[in-house]
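Only a single protein chain was left out; the remaining protein chains are all shown in position.
Order of writing sets the chain letters: A, B and C. Residues in each chain are counted from 1.
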Amino acid sequence: MLLPYLLLGAILFVLGLIGFVTRRNLIIMFLCTEMMFQGIILNLVAFGRYPLKGAPTFDGQVFALFLIAVAAAEAALALALVVLLYRYQGTLDANAYRMLKDE
Amino acid sequence: MPTLLIAILTLGAVGLFLAMPGGRADTRRVGWVVLAAAGAVLLALLLRLVPGADPRGLFAGFALVAVFAALRVITHGKPVYSALYFILLIFAVTGLLVLLEATFLSMALVIIYAGAILVTYVFVIMLAQQSRPAPYDVKSREPVWGCLAGFLLLILLARQIELFLVPAQRTPLPAPIAEAPGTIEAVGVPLLTEYVVAIQIIGLLLLAALVGAIAIARRRPTTRAESEGDE
Amino acid sequence: MSVTLADATTTILPLRLYATLPFWPLLGALVVGMLVVLRRKASAAHWPVVLGVAASAVLAVVLFLDLRPTPSSAVSSPAAPSRAAPEPPSLLGRGQGEGQSAHPPGALRAPGLTYTLYNWISLGDQPSLRNQHWLAVNFYFDGLTAVMLLFVTVVSTIIVVYSIGYMRDHHGHPERGYERFFAFLGLFVFSMATLVLAGNFILLYLGWELVGLCSYLLIGFYYPRPSAAAAAKKAFIVNRIGDFGFALGIFALYWFLTAGADPLVQRGENPLDYATVFKCVGALEPWQITTVALLLMCGALGKSAQFPLHVWLPDAMEGPTPVSALIHAATMVTAGIYMIARCTPIFGASPLALNVILVLGLIGAVLTATMAAAQYDMKRILAYSTISQLAFMFVGLGCRVPDSAVFHVFTHAWFKALLFLGAGSVMHALGGVIDLRRFSGLRHVLPHTCRTMLIGCLALAGFPLLSGFWSKDELVHAAFERHPVAGLILLATAGLTAYYTFRMFFLCFHGKLRLPDDAAHPHEAPLVMIAPLWLLAIGAIFAGYLGVTFAAGGDSFLGFIRPHGVLHDYLHGSTIGAPEHGHGGLWLMYVSALVALAGIGLAWARFGQAPETDPDARALGGLWRLWHAKYYFDEIYDYAFVRPLRNLGRFFSATDDYGLDGVIWLVAAVPRGLSFLLHFLQRGALQGYALGMVVGLAVMLLLWNWIGT
Partner (left out) sequence: MEALALNLLILLPLAAAVVICLLPERRADTAPKLSLGVGLVLLILALALWLRLPAAQHTRGPSALLGDTDCAWLAVGDRARLPEGGTILVNGVELRYHVGLDAISLPLVVLTALLVPLSIACSFTAIRTRTREYYAWLLALTTGMIGVFAARDVLLFYVFFEFTLVPLYFLIGIWGGPRRRYAATKFFLYTFVGSVITFAGIVYLAIRAAALNFDSVVSFDLNLLSTLHGLTSTEQAWLFFAFFCGFAIKVPLFPLHTWLPLAHTEAPTAGSVLLAGVLLKLGTYGFLRFALPMVPEGALHWATFMGGLALAGIIYGALCCWVQRDVKKLVAYSSVSHLGFCMLGMFSILPVGLSGSVLYMVNHGLSTGALFLVVGMIYERYHTRDLDQLGGLARQMPILAFFFMLFALSSIGLPGLNGFVSEFTVLLAAFNSDVLGRWYGVLGATGILLGAVYMLYAVGQVLFGPLKEPPHTPDLSTGLKRDLTPREIAILAPLAVLVVLLGVAPRLITDTLDPALQAQIVARVQEATQRADDIALRKAPANEPTNDKPETENVKLETDQDRAGAFAGSYSPVFGFSFSGSPAEADGGR
């Protein structure tokens, strides 16, 4: 019974990953990271509900709650950064920001 | 089981690749068709796995919506629509959570994610709205490698899950949570007993993020033109 | 301060006082050195050194009188000539060494005293070098030391007095570096005295090198002149080449004496002391003695500027003239002769070494005599003549007559110093000009110098009754005894010597008065220079009579003079031992007198009127040019040794910079290359890094699965 949820969580996670790697718009990239969070939340809760052994516990959900907090914090900073970068170079293209490139 | 799963997932990968933004319109449409097919087969597979007792129909619905929304977020040209599809994804996940009897969490998810985080995203997207679609939005970046790597990872994860669960399969399914499932009280008690330290730390983290965001936003950056000028 | 007394002690003064002999000039030098440091420009800065050298001269004279052989075996009474049965040619029976200085019994026994000052170098602990601890600083007093010290210190005193006048410009103020000059002179006399007094080979080596150092410092006295600096360096390095051989000789001697399971040197004896060496040298195999002798001879060649290593002496004339007189005529260059004479037990026992010395001597004598005949620089002529006379002494040593060689050293010191100082006063008068082509007819302008130079030239030429004649004749006689061809060569060279000496004299003093343009008003040297000249002149005349005895008799020259006088007996007491002197061949004295007169006559005939153009140049042409260019030895040595070594040095330096460093650079290049390959991954693209993470995760999972199962 656990398998479908885990599979679904994995699919969401990977799609987020693919989105992060392929999209060039900075905001969408961060959006995809949020999607990866969704996958993980689903995963956590599924494990909480159908633990491999023993009675179901709520730890999964507590973790999911924390995860949401972290996601919120991350989103706040990421967006602040994006705004800053946008004002700095006027573009959201990920390729434009290569200052750390090794000549 | 693994060979069928792998086939579906590769089919999905091909479909996603075709549906990637930047290709010609018809190829993208073909991509979507392939994705739909793969999604359907996957759904059938999942349902077969889910034993009867659970409301299978609901799970299938929510799963379908979730995957579709996720795909659209990745493949849509305009960022605004991606954000909106993401909101749709959140609702789908909330549904799934309700199925897993995590009612408080689903509500929390909706409020925080859809309500707060996505709103900021949309706000920032509006801020950085270009008149016509920005070049970097239309053309995706090295889709081939991205998809390939992604689905390779997915296959492995699946394989991993499958390996992981096989021993668990035999154990009898645990009984549903007896008293009120996933209520706020059930989640709140461990929060304040077992994870009281974690709560404080998360509070601290949020504070830090708050201060960070303000610090970044307050500083008026010298744009590249100016910074190169005075260097 | 242990005093090892031989069979007799010194009577007049205690031995300790004689041991202080070398330190007086050193004290004088140090006092003058202090003057330089305290920058007190005293024009009387020469007094400390003069007094020091004079003190050592007095001590040397007293030592000479003190060490005279005991009256019992008195100076050769008329009956002395009947020698005991002719003894085997080698002075030393094999393994018969006994007593302090090995010499046949019954001959004159003069004391051989060793006086140890202190233990100097430690040779590691006890069992290391087979029971021997120390190399000590000890002095060895015997006849040879006394004779050498006598003329070294006395001639030094005279020259120091002379240089008081010489080292002043024409209005009497001391030249720049006046104190430095006297300090170095003091140091030199100290080193020469230490060399002569040394009781073991290490101290001899010390004196050897210090004398070389002083000659380096004094030749380079006028160091702003590049030629002087180069000449000084050349002198030191050529001496060092000789010392290299000398050092190897010492090592070889040490190895032979102490190697093997049962060393010849007993417990507690210092293997390099003269006493021990000459005692044990008999027990060595012939090849060992020959190698040691040949190696020690290298040192003598270097120091006495003999044939292969003679190139530095003519260049040494760059130094001030008193230096040339003192170091490069009278004392330092005789060190080689002294060393071979001192080591007679070693050289005597290896006929091969003596032959080599003989041959080198002959070659050197002839070559340098010819070179001297074709020079115009007065000091260079005298320099070549010195090498030639030293070659005579070498021949004497080669013919097993070391006492005659030392006798010639004794007399040569006087008249050669006189000639050099005479040339010095000519230079002093003419403001530094010494090229014979630029002046002539100075006999009226410099009367004293002319007369003393005449005496000197006569002595050098071997004019009968003067000192040169007696000593040179004995050498020619010994050469004839050894081998008639050698005798003839030596006789011819003696004639050539007379010829070039008087060529110089006539070119300088005879003919009409001609002065170099920059010498405004030449005037005779001051008394402080003339007095030493006359003193040396007297020495040049009478020094010879020390080697002859006044006894009427059939076989005596002019009826009342017979060779082999007090000096020989004096020397027989020392390690030289009593060589057998045949007294026949009186005819040889008359022949050599005739040869000398002939040489003088020829010189008068060709150069009597000091002609402007050189008759020899016209007559001999090519040969003369060869002689004038000193047989191109300098150029040969430069191309054969200096240039290849320098190129080898450049090659090594290049291998160092590129070869060895190259290897290091290669080793360093490996990590640099590797890092270059990887740096492409850092392209700065955010998504590139994300992709990297994904792939990494995938690989990990794969590995985990693959290894997990």
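Assorted remarks:
Basically, a residue touches a chain if its C-beta (ideal position, glycine included) is under 8 Å from a C-beta of that chain, and two chains touch if they have at least 3 such contacts.
Since the structure is predicted, the reported quantities are computational estimates derived from the model, not experimental observations.
Seen in the complete assembly, the chain not on display touches C.
Interface note: of C:210, C:566 or C:602, the residue touching the hidden chain in the full complex is C:210. The hidden chain makes contact, of the residues C:224, C:622, C:673 or C:708, with C:224. Among C:120, C:545, C:604 or C:631, only C:120 touches the chain left out of the display. Those residues of chain C that touch the chain absent from the view are 36-37, 118-129, 202, 205-206, 208-210, 213, 216, 220, 223-224, 226, 228-230, 232-233, 236-237, 240-241, 243-244, 247-248, 251-252, 254-255, 258-261, 645-646, 648-650, 652-653, 656, 660-661, 664.
The definition used in the following text is that only the chains that are shown with their structure count from here on.
Between B-C and A-C, more C-beta contact pairs join the chains of A-C.
One simple way to say how far apart two chains are is to compare their mean CA positions; for chain A and chain B this gives 7 Å. Centre-to-centre separation of chain B and chain C, using mean CA positions: 104 Å. Averaging C-alpha coordinates per chain places the centre of chain A 98 Å away from that of chain C. Within chain C, contacts with two or more other chains are made by residues 687, 691, 694.
Contact of a single residue of chain B with at least two other chains is seen at positions 141-142, 145-146, 149-150, 153, 157. Chain C meets chain A in the complex at residues 679, 682-687, 690-691, 694. Against chain C, in their complex, chain B makes its touches with residues 141-142, 145-146, 149-150, 152-153, 156-157, 159-160, 163. Here chain A touches chain C in the complex through residues 17, 20-22, 24, 29, 94-95, 97-102, going by the rule given at the top.
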